[in-house]
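Note that this complex is displayed minus one protein chain, with the remaining chains in position.
Take a look at chain A:
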Amino acid sequence: MTAQTLKSRIADIIIWILLLALTLSCLVPLLNLVAISFSDNAAASANLVSIFPVNPTLSSYDKLLSDSQFWRSFMISVERVGLGLLVNMTLMILTAYPLSKSPRQFRGQKVYMNIVIFAMLFSGGLIPTFMVVKELHLLDSIWSLILPGAVPIGNVILLMNAFRGVPKSLEEAATIDGASQWTILMRIFLPVVLPTLATVMLFTIVGHWNDYFGALVYINKTSNYPLQTYIQQLSVEVQNITDPEKLMELAKISDRTLNAAKIVVSTLPLLMIYPFMQKYFVSGIVVGSVKE
């Protein structure tokens, strides 16, 4: 019996060590970045910063405050998330609701469903989509970042499954009271699927905030880049140099603390909503994937 408990103790210790290692592997690189942003440039360039700032200073944040391009990009990202959220949520709800009905209740459900599935499975690809956006004269406009992905089909399907889980009796009762489908959707279905709604909403926010590629393809003026594209461009210079020695040289002279500060500030909005979203996306993933 005691041998058993001893073995179990050792197992516990090993489990904790492994867990801590995995958790720290996620935490330390991010803390390192924060520490670099608060350190002075000399220490950062010499790779002396671990998870605590060396010669703590706010100078990089000072510099960042006067970087007008950064804040312009920041505001473009904020605008994009706002507009994108409005467009995506409206279309997601309006599309998912009729699709959640049985073909008996909504004649045509099958046809629409096939169209949506087909659009999910097959696409013209990057280049033809680019040309359509160009033909519509959307290049260089914020709408080029929002409209091509206006109907996020994966989220539509998630929401559709949530609508299907709403008890039939609720809808029947409302129908007897003479409610229209619009009223039933707004007053009954939406409140019931609120957790799923929150999940897809948070996915939408994160998706728009994190996207850098859309602007890379559709926006020509660098001054109109959203935040992530702006950040992404910081490392492009370094990437396109193929000579390893030059690469190291450039890494040395580049303003590492300022870049770190830019990254920290551009991650803050996400970190602020993250604690609130956690419980929703966990249940959202479980509901959306385990059960039918």
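By definition in this document, a contact is a pair of C-beta atoms (placed from the backbone, for glycine too) under 8 Å apart; a residue touches a chain by one contact, two chains touch by 3 or more; residues count from 1.
Just so we're on the same page, contacts and distances are computed from a predicted model.
For the chain that is left out, the UniProt protein name among "SCO6045-like C-terminal domain-containing protein", "Acetolactate synthase", "Aspartyl/glutamyl-tRNA(Asn/Gln) amidotransferase subunit B" or "Sugar ABC transporter permease" is "Sugar ABC transporter permease". Checked against the hidden chain, the listed residues A:Ser39, A:Thr199, A:Asn224 or A:Thr267 yield one contact partner: A:Thr267.
Touching the chain that is not shown, out of A:Val54, A:Leu147 or A:Ile188: A:Leu147 (per the contact rule at the top).
Even with one chain removed from view, chain A keeps its contact list with that chain: residues 4, 7-8, 11-12, 15-16, 18-19, 22-23, 25-27, 29-30, 32-33, 36, 47, 50, 90-91, 94-95, 97-99, 101, 105-109, 112, 115-117, 119-133, 136, 147-151, 156-157, 175, 180-182, 185, 206, 210-213, 217, 228-229, 231-232, 234-235, 238-242, 244, 247-248, 251, 259-260, 263, 266-267, 270, 274-275, 278, 282, 285-286, 289-290, 292.
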